[in-house]
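Read through the structure below, which is laid out as structure tokens, and then see the notes.
All protein chains of the complex are present and in place, except for one that has been dropped.
Chain naming follows the written order as A, B and C, and within any one chain the residues start at number 1.
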Amino acid sequence: MDERLNIAVVGAGYWGPNLARNFRNNPAWNLAAVCDLDIVRARRVAESVGGAPVTSALSEVLSDPLITAVAVATPARTHHPIVMAALDAGKHVIVEKPLADSRVSGAAMVARAAERGLVLMADHTYCYTPAVLKIRELIADGFLGDILFIDSVRINLGLIQPDVDVFWDLAPHDLSIMDFVLPGGLDVASVSAHGADPLRTGKSCIGYLAMPLAGGGVAHVHVNWLSPTKIRQMVIGGTRRTLVWDDLNPQQRVSVYDRGVDIAEVSQATATDARAANISYRLGDTWAPALAEGEALAHVASEFASAIREGRQARTNGAAGLRVLSVLEAATGSLLGDGAPRLLSAPAL
Amino acid sequence: MDERLNIAVVGAGYWGPNLARNFRNNPAWNLAAVCDLDIVRARRVAESVGGAPVTSALSEVLSDPLITAVAVATPARTHHPIVMAALDAGKHVIVEKPLADSRVSGAAMVARAAERGLVLMADHTYCYTPAVLKIRELIADGFLGDILFIDSVRINLGLIQPDVDVFWDLAPHDLSIMDFVLPGGLDVASVSAHGADPLRTGKSCIGYLAMPLAGGGVAHVHVNWLSPTKIRQMVIGGTRRTLVWDDLNPQQRVSVYDRGVDIAEVSQATATDARAANISYRLGDTWAPALAEGEALAHVASEFASAIREGRQARTNGAAGLRVLSVLEAATGSLLGDGAPRLLSAPAL
Amino acid sequence: MDERLNIAVVGAGYWGPNLARNFRNNPAWNLAAVCDLDIVRARRVAESVGGAPVTSALSEVLSDPLITAVAVATPARTHHPIVMAALDAGKHVIVEKPLADSRVSGAAMVARAAERGLVLMADHTYCYTPAVLKIRELIADGFLGDILFIDSVRINLGLIQPDVDVFWDLAPHDLSIMDFVLPGGLDVASVSAHGADPLRTGKSCIGYLAMPLAGGGVAHVHVNWLSPTKIRQMVIGGTRRTLVWDDLNPQQRVSVYDRGVDIAEVSQATATDARAANISYRLGDTWAPALAEGEALAHVASEFASAIREGRQARTNGAAGLRVLSVLEAATGSLLGDGAPRLLSAPAL
Partner (left out) sequence: MDERLNIAVVGAGYWGPNLARNFRNNPAWNLAAVCDLDIVRARRVAESVGGAPVTSALSEVLSDPLITAVAVATPARTHHPIVMAALDAGKHVIVEKPLADSRVSGAAMVARAAERGLVLMADHTYCYTPAVLKIRELIADGFLGDILFIDSVRINLGLIQPDVDVFWDLAPHDLSIMDFVLPGGLDVASVSAHGADPLRTGKSCIGYLAMPLAGGGVAHVHVNWLSPTKIRQMVIGGTRRTLVWDDLNPQQRVSVYDRGVDIAEVSQATATDARAANISYRLGDTWAPALAEGEALAHVASEFASAIREGRQARTNGAAGLRVLSVLEAATGSLLGDGAPRLLSAPAL
């Protein structure tokens, strides 16, 4: 059997304890350090997972030749310097969402990892839930056909964040999932963002993102901190079938509907009217696949180890994180332009 | 008791039979004629409601001095000539949604009705359902406080219409309801529309409308003909309470949540940080009001009669229909501009 | 094509208009008469379906040689004399539930129909809904395996009936459906009934029926007039799969779960402990079959005509009605005995 890889968790705030616990319990990993500027916080996290070395000096972690990898769970604005330093020190890196606080910074991180031949993984945790893994598999197998639209709603009475708006807080989940399940990733050319701040908090608390897909389809996201009821629902329409993921219905999270509109193939020359005549409706069965059990973050830890050992990209790699970041940055631009569509910057890679 | 008013139903297509049946059964009305260019169709409708005179000549209806009012249920592009002729003949008019096929035409109809002192009513049927009447009342009574956002979803596997897109087919419902329940009506300055036609039918089958509200809030509509599941849900967030209307849950259509975010009043000078400190969350009771029974169209017929007798505007008057029309027209403009926000034309009234 | 059969509807009360409308609109039938002691009521029903001859004299109907069949929708206590007279006059008969007001009367009707070679059909309308037809088909095809239990809940805020208790009012639906879908019909040897009349109305308003099934399973019915919420749900557990029918969920009425407990086959000699070791759990997919559209009563009318033409028993024949009646009568006996199990009388057929 392979030896365990040594990892340090950097950042002992909200998400750090989850990372620490999962790397501690994963057979592929040895939790070699918990690092936080606040040593008391680092110690608390280390103790909560059954003990681990702690330090307040990042340099100590990066100069330790036994440490193979670093998991970064610090505030987004610090991702760039920490990740660059870690890559320069030869460490593989997994980093919390969002990848960075700007597309340029994120692109630099992706480029540096490529130069050094290191794994840079985005911790898009949701992508490793049984539901999303199944959705990706169904789409990849052609079960839904070509994707016509993908609509995601993520609303609840949420904590108004002090430093980010509702787009940067919630939409990374929807965008990273879309990027993960769509065959070509979240390949959009522009985004229109509409936000509202009716309580005058200084940032959007309600948000909508509309993104035309190649081929005439559309991806749309609705995020909202002010809804009294909680909804976590994604509808993915395809030419063959349509899928609904309702994450709050544990008895039937994923439903696949063999219902839809069929358009008979017609020759180029045929007019719209003829086309209308070729529309028909299917009202077939519904099917809800059984889903495996398992904590998503455990899969994340395993995937990170596998990518390192196999010298390959992680399934949610830096480029995936960068695509999400590009949409968020363009969305901020669209917001400033009152919702006019904003082109995404040319891909860095 | 008052004498019955005589009404003619013009147009014996999809909606005509419902109008005929309701005017036939309403104690305020006498169904004096069913008029359609296709006399066979007119006769079929008249018979289905227990008998009524039929004609294929509109002029016959308009020249009959005993006929007080006309209900127009013909295709949208014919609304303008028929309604103008009816008004010129001194008839009160109720007209199907949308009011007309252009804002200019609609504005002309509203102006003509005003000049002649006649009632011009928009048949916004949904507004007269027990649920919507209750919602309007709750908002008018200040029960929700100031409105922060209003989000409407109306999706299902729908008939792809030959002549209109999904905006013109479905959104009039959402927009007319918003106009009815919001204290100042649907008073929006601009609209951004995002549509998709992934099946290449020649028109949008999926659509999103975003409309900033005065005061920093937002109104949003999602309409979709390609969803395998049916959703009819509207969330209306207020400073005091939030309301969810789920029209497909007959056991609890309207729920009012005493949950939300409170922001303590702070002085002008206070910074955003201080503001954040003044945010608190309410997690109070939920309340679902009992709703009266009754068919909405019966209320429509009664309201039309009352407006005529009392010499007042109908609750859903021509101006309401015109506001809906203005949004739809601007939405079409926004679509042509790839979703860039489109200012509504200056109100005609 | 066959000529239409002539039918008379006897009884113009609650259910009569539905029968009249369906026989009027069915291509196999001609509605030859509506008969009620109250001729005004008969006339009102005839008019509501577009016109039909009326009479207040049953003898007139029975002596008319052109009338082939009679549909009886009078109060239960009058079923026996009317049906016997109709059979003696050589008419085929369809009769409302319950078949009669006593098992003895019902058995006499079944025997007489057999002697005369006439069709006696029980109008178990629910059995002809798309959902129940599908359930019967799935069970008959062995899709659920052997039936382990069948549990039915039918509760809502219901009209307290003046003449019957909640068992005789609601349970005929559940019992007739069970009889229809179970491979051998509702073949139970005894029934325990528990009723409650907490409002002192003089009859049970809440009721439970427990019926052991051959092979160790159980059938159970819960009926209730006092529930503020409406539930119409049946769970049918089988050795292979389990089915849930939720009649109030139009988007997914029938769900089939490939979940359950498996017991490996063990030899006779094996002890219980060993048996426990052979238990395993399946957590497979869920599947919701598409259901055809269509009004159940239209199928009832067609089935009645087919049975007559083909000289065969109807799918819900008199014997089925008699089995339901036998359970209800035994239930009444059990109630009088404080819920002690009551054996069903020996089957009459």
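Keep in mind that, in the parts below, a contact is a pair of C-beta atoms (placed from the backbone, for glycine too) under 8 Å apart; a residue touches a chain by one contact, two chains touch by 3 or more.
All values reported here derive from a predicted model rather than from experimental measurement.
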Residue among C:37, C:140, C:199 or C:336 that touches the chain left out of view: C:199
Residue of C:30, C:55, C:78 or C:227 touching the missing chain in the full complex: C:227
Contact partner of the left-out chain, one of C:130, C:237, C:289 or C:318: C:237
Positions on chain A contacted by the hidden chain, ascending: 229-230, 251
Chain not shown, touching residues in chain C: 146, 148-149, 151, 155, 157, 160, 162, 190, 192, 194-202, 205-206, 208, 210, 212-213, 215-218, 220, 222, 224-229, 235, 237, 239, 242, 244, 257, 259-261, 263, 272-273, 275-276, 279, 281, 283, 338-341
Interface residues of chain B (partner: the chain not displayed): 252, 258, 283-290
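Heads up, the rule we're going with is that only the chains that are shown with their structure count from here on.
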Farthest chain (mean CA position) relative to chain C: A
Degree value of the rotation bringing chain A onto chain B, based on Cα positions, nearest 5: 180
Self-contact between copies chain A and chain C, residue sets same or different by half: same
Rounded Å distance between chain B and chain C, as computed from the means of their C-alpha atoms: 44
Chain A-chain B separation of Cα centroids, rounded to whole Å: 39
Contacts with two or more other chains, residues of chain C listed in rising order: none
